[in-house]
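Left out: one protein chain. Kept in place: all the others.
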Amino acid sequence: MGETAALAMWMSWKCALAQLPYGGAKGGVAVDPSKLSRTELEAVSRRYMQEMIPFVGPHTDIMGPDMGTNEQIMAWFMDTYSVYKGYAVNEIVTGKPVAIGGTEGRREATGRGVVYLVERAMNMLKMNPEKCTAIVQGFGNVGSVAALSLGYKTGVKVTGISDHTAAIYNPKGIDVKAAEQHVLKKGTLRAFAQDHRVDPREFLTLPCDVLVPAAVDRVITGKNAGQLKCRILAEAANGPTTPDADLVLENRWDEIFVIPDILCNAGGVIVSYFEWVQGLQAFLWTEMEVTDKLFRILEHSFAQVIKRAKEHKISHRTAAMAIGVERVIKAKQVRGLFP
Amino acid sequence: MGETAALAMWMSWKCALAQLPYGGAKGGVAVDPSKLSRTELEAVSRRYMQEMIPFVGPHTDIMGPDMGTNEQIMAWFMDTYSVYKGYAVNEIVTGKPVAIGGTEGRREATGRGVVYLVERAMNMLKMNPEKCTAIVQGFGNVGSVAALSLGYKTGVKVTGISDHTAAIYNPKGIDVKAAEQHVLKKGTLRAFAQDHRVDPREFLTLPCDVLVPAAVDRVITGKNAGQLKCRILAEAANGPTTPDADLVLENRWDEIFVIPDILCNAGGVIVSYFEWVQGLQAFLWTEMEVTDKLFRILEHSFAQVIKRAKEHKISHRTAAMAIGVERVIKAKQVRGLFP
Amino acid sequence: MGETAALAMWMSWKCALAQLPYGGAKGGVAVDPSKLSRTELEAVSRRYMQEMIPFVGPHTDIMGPDMGTNEQIMAWFMDTYSVYKGYAVNEIVTGKPVAIGGTEGRREATGRGVVYLVERAMNMLKMNPEKCTAIVQGFGNVGSVAALSLGYKTGVKVTGISDHTAAIYNPKGIDVKAAEQHVLKKGTLRAFAQDHRVDPREFLTLPCDVLVPAAVDRVITGKNAGQLKCRILAEAANGPTTPDADLVLENRWDEIFVIPDILCNAGGVIVSYFEWVQGLQAFLWTEMEVTDKLFRILEHSFAQVIKRAKEHKISHRTAAMAIGVERVIKAKQVRGLFP
Amino acid sequence: MGETAALAMWMSWKCALAQLPYGGAKGGVAVDPSKLSRTELEAVSRRYMQEMIPFVGPHTDIMGPDMGTNEQIMAWFMDTYSVYKGYAVNEIVTGKPVAIGGTEGRREATGRGVVYLVERAMNMLKMNPEKCTAIVQGFGNVGSVAALSLGYKTGVKVTGISDHTAAIYNPKGIDVKAAEQHVLKKGTLRAFAQDHRVDPREFLTLPCDVLVPAAVDRVITGKNAGQLKCRILAEAANGPTTPDADLVLENRWDEIFVIPDILCNAGGVIVSYFEWVQGLQAFLWTEMEVTDKLFRILEHSFAQVIKRAKEHKISHRTAAMAIGVERVIKAKQVRGLFP
Amino acid sequence: MGETAALAMWMSWKCALAQLPYGGAKGGVAVDPSKLSRTELEAVSRRYMQEMIPFVGPHTDIMGPDMGTNEQIMAWFMDTYSVYKGYAVNEIVTGKPVAIGGTEGRREATGRGVVYLVERAMNMLKMNPEKCTAIVQGFGNVGSVAALSLGYKTGVKVTGISDHTAAIYNPKGIDVKAAEQHVLKKGTLRAFAQDHRVDPREFLTLPCDVLVPAAVDRVITGKNAGQLKCRILAEAANGPTTPDADLVLENRWDEIFVIPDILCNAGGVIVSYFEWVQGLQAFLWTEMEVTDKLFRILEHSFAQVIKRAKEHKISHRTAAMAIGVERVIKAKQVRGLFP
Partner (left out) sequence: MGETAALAMWMSWKCALAQLPYGGAKGGVAVDPSKLSRTELEAVSRRYMQEMIPFVGPHTDIMGPDMGTNEQIMAWFMDTYSVYKGYAVNEIVTGKPVAIGGTEGRREATGRGVVYLVERAMNMLKMNPEKCTAIVQGFGNVGSVAALSLGYKTGVKVTGISDHTAAIYNPKGIDVKAAEQHVLKKGTLRAFAQDHRVDPREFLTLPCDVLVPAAVDRVITGKNAGQLKCRILAEAANGPTTPDADLVLENRWDEIFVIPDILCNAGGVIVSYFEWVQGLQAFLWTEMEVTDKLFRILEHSFAQVIKRAKEHKISHRTAAMAIGVERVIKAKQVRGLFP
């Protein structure tokens, strides 16, 4: 219960920072989906949606995927809700399969957003991407897209990638496309580039210009924060930095440029929002339109965070949070409390 | 009943091919509207809509014109539904008069789409429009727009036009604008260019580069299919080619490039869809925006049909159908059957 | 009651002229808001909305600010309605604070529209803005924006401004930005440019190229209409010209180019409409998009009014009214009367 | 408008006195129904109901007949509302034909209620009905039923009856059944018992024990109130007594026992209420059940009025009003004002 | 389709004769339920209800059991509908299990109604039940209850019973309770009272006072109608008499008193109606109340049929139909046709 409530609150600030017309809510089922048959998974999904019907609606609260769910579950949610309502309500969920109104480019949205912000920061710090190196922790939807995009779109040399089976570091650069192919076939990075394996515990403190923790939370701690050797820290995961580490990073503010998670990985929820808007309008945008609008929002958020941080001499994280919280307060104030 | 059900199914594949978020449904009243007074026609229309209210809705099923109906009937439908609901619901019908939310350019949409696809095929076949001739059967909304547009926009020489009163063929080209003026005044082509009249039964087999059957169904049969002399057959009508004829055309695949009806005349339903979207968004597009978006969809469908036909070595018609049916299957699969 | 009904009808013609999909309605509370405490004002606002609930809705009738109301009251309306419905329905009101879905640039919309039309008229009359002078009566939302924009965007020399405390005239031009700063600090123009004070009764008849009455109604009367010395009369206020004056102006049609209020100040309701559309689509436009779309509509209305006036040899005002009324008639005719 | 509002308020007190769970509302159309064709009358009725749809509902406000309407109009109201809702909602109107859910005995309800209360008063005043005489003004639904019932059920000798064409007085008693048959055939009393015709202006002041004004309002005035010779005045009409007359009657309280209209003619609205309840329950009561329940309510109201009048030494009319008003106040107090 | 439509119409007349506030509708699934597993049966039932949701409702159309369905299926219907609506809507079906709001005595209602009407006819014909004999064809819900009740409640000697496996005739009387016990154990009458077996084809023409066909339709034909030896023919089944037979019976009107099916077996739908009313009122009646109200309605219908038949010198069947049809016409007339 507590974790779910915390995630709901966190989502509120993230949406407010990106100026999406959303509050924040979270729900869950206490079950290990990997232990369910497909039939059981469908039954649980449909039952869950049926129980949620009084609480959700295209204009009330909508659903989107998170840990342990996928496109198929979103499709079942959508179908269950639609059968109850008597017509196809595809705006009730985001993260749907494209076949029933999902958005092209949604899977890649978070990773692309991360890279957009890294480029933006490099530009601001007058760093030349062609001469920079990057280490990316995690090789799932976010990490792999970020690594590929950093290398092939931005021109940065990716010198480190990792997943839960292996950490690979090659100062001469890694062939990320080969890594991606490898993972598509084998499932993990385990057997990839075995002669460049490093100790995962030291992975984050290897020298690089851009460090992208894109795996799990709490990986940058009070212990290793002082040893980070990056110039830009792009928090692609949720909560990769502990409060202890944060104190260290605040002191190193002139050495390490932090892009806090609430800003850095907002691409996912922003494109979910776009999917909802397209559903409401019953008209799909092209993938290019989606990406343009995504970058427009990220640009705006980034600029505001930097401005606020400078003006108030606070960290980027504090600035981002402050903007989010203030927006919620402002909206609550003008609406008032009734009854 | 059977015909209505068949048309409903046909509409499903057409919408799926164009990726419109629609299924397919059809309804009708067994009455000859030409024998009704205006008062009776209004009464029938309003009663029909009233009976349909539980089955339709802006998000459930919407209505559009087909044989025997017109803009005025759509307006009565819209008004009846709106009075029942208590506010103006103009997204409940398409094909409305512009005065109450209809779309500019809807009448011309099918004809323009046909010509867009003909141009596209010419381009692909490396035919020079300026050196091509076209015969267009039918001179209603679709045929006349197609003939005019082929001549004045594309540069093709229109050598044959016809309606149910006359078939005209002039190898030197026909003045289509004059024909249009003639029809506006006299109602039919009967007295137009009388010295170029030909036997309607031989009309379709006259030599031309582009043949556009835009009148009724079943005009290209097992008998005449072998004698067609066109390079491109653009099926602007619904079902102009019989199954027998189709077998012949499949064998002549390298001689005659078929643009099957499900693709060729999709312009009408696509712009109806646009009218609905504009109604939902409560914001009208300009005629240029409408046309651009129409061509974008047709382009996409055309490319997919050609690609599929090549890859699977099947006819364009089979490819178009296969794409449509597969999309419906795919959507049904991800949604599942419930309860 | 009578005034409210008249305003409702007036709004119908204005919306019809701009081709907004709206009818016209007005409501009010007989109270002097300046005598209420904030708590009382909130109570009155919420009660009023609660009483209106059966009559309004995002697709039925929506609310917007008028005399004696402001953004905060719109926010209370929105909140009250939303609490009743159980979710945030921000499309129920326009003129909301930006924090809860209001539109950037709404405040300036009327003034900007006035200036757009003045430029358009100048262009048509082949007047060079750089060589023109303007007098603007009223310095509220509309007048101040118009004066600023005429001066700094269009290049016209503003020689007269006024409010209810002072009328200022300087043939060498007035520093409008300074005036704006003055009003922001002091509330009125009272102490501004005191050595250029003129008699308010003679203010409108001072020589100028463009006269913009942007204060209250009935200021151009049968008495002073004959003495106006402007080339363009842009009616930014509602009803600044009395019927008597109108007769005079009709006779002076070749001397004074009238932009009638129904056209001239339509910017406000047009941007309100945009705010509603954005709410329905759950997607905000940038301020630039808002302004572009506003000008596109004004351009279209202006052209139609001019064309109609020329063809029928009637005044601009009559032409504007005729177009509006005809559109309403046309829509009523195609819908019919039912039951 | 004023009259309609007054009737609405009056209905509130009447319902409150009878403890019906109703407030009071009235509506009307400014038209003389006798000048409309049946088709026009149906059109007006259906349009009126359609306009009222947002304001009425089985649980909001329901409709019933009053001046100028009849069972057929109620049926049209019911049908129009039902078609809008999609199913038969017969609880939306009372006074319907029995064929579509009307209540047996509704037509006679007011007259029967009057007689029940007259009996109750006689009993209280220890008057022997067999030895009493009654004069009944008016011979419509209320007057004729009252006269018949007084004579044949209660045993009172009816010595006077009248309508707008004739006033008949026979101290030996009138054959009321014959009068009823006469009216059924001829429409009025004009040619009935012509040898017992009296001056209508003196009719009400003829000697009798029970006087029942059952025609129009304002017939007992400051002029004739002092000359009434009855022991019981049963106000079957609405407002038969003017305020002037009321002052006289208050002084004659020990001579004349007034049953005030708000109590006396409540039978009609009470049985309308029963019709509504039966509609809600989808189960019809027998005529006997209807009559029993009617008398139970009248008994209760009568007893409370008498008790209140005695305790506070006020007139029956004042007592009846006070009880009604107090009930409304009490309900408003416990509910409070919100928002 | 045709059969279902005919049953729907038939139901309309039956309901109208009994003055139930219902029209008539029927639906079905083309499936043999005996070949489905319980899981499949539940799936079909729930899917059927889900498809019917737009067409049914507690105030629109409700469902009840008929051939091939039972209490459990009604429970699934109720549950499916209720889950869709979000609360228990038990008034959506009749024939529910008592555990979820079904009515005590519903199963026995038809049989009891048959016997009530037989008693009523005997009384009218001055027959002494104690001296009468009865033959009952069919031993399902209706036949067994009728046989038991005729014997133990009315005192008639039951001399014949049958089902699809056996026809038993004993002029000394049959132990019906023993037969009921036998069927409860063995399922059919096959092995019961084997020494009294008769040829089923002659069963209906055996001598008796009361003949109750309570099995299937079309058993009394043009062939055997002339040989019936009963005094009272109580049509407990639906349509047991063919049109041919009916002509014969009309000629034998003074020999055989027919209680036509539309009247005779109305007990079932009447108690279904009661179940619905109790659901709407959320208050259950006792079994005694149910039976009393049932007999009250049957008495009223019977009396009207007899009266109409006498007055118009028509058969009971024609009289019953005429009353039903007239009521529908009357209701349609007062409501009118709209739009």
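Chains: A, B, C, D and E, in written order; residue numbering restarts at 1 for each.
What we mean here is this: a contact is a pair of C-beta atoms (placed from the backbone, for glycine too) under 8 Å apart; a residue touches a chain by one contact, two chains touch by 3 or more.
Because the structure is predicted, anything quoted here is derived from the model rather than measured.
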From A:Ala6, A:Val29 or A:Ala43, the answer for touching the chain not displayed is A:Ala43
Absent-chain interface residues of chain C come out as 50, 53-54, 83-84, 86
For chain B, which residues lie in contact with the unshown chain of the complex?
338-339
Give me the chain D residues in contact with the hidden chain, please.
21, 57, 59-61, 276-277, 280-281, 327, 330-331, 334-336, 338-339
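Assume only the chains that are shown with their structure count from here on.
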For the interfaces A-E and B-C, which has the higher count of C-beta pairs in contact?
B-C
Write the angle of the rotation needed to overlay chain A on chain D, where the fit uses Cα atoms and the result is rounded to the nearest 5°.
180
Chain C to chain D: how many Å between their CA centres?
56
Determine the centre-to-centre distance between chain A and chain C, using the mean Cα coordinates as centres, and give it in whole Å.
45
If you average the Cα atoms of chain C and of chain E to get two centres, how far apart are those centres in Å?
74
Sites on chain C at which at least two other chains make contact:
46, 80, 280-281, 338-339
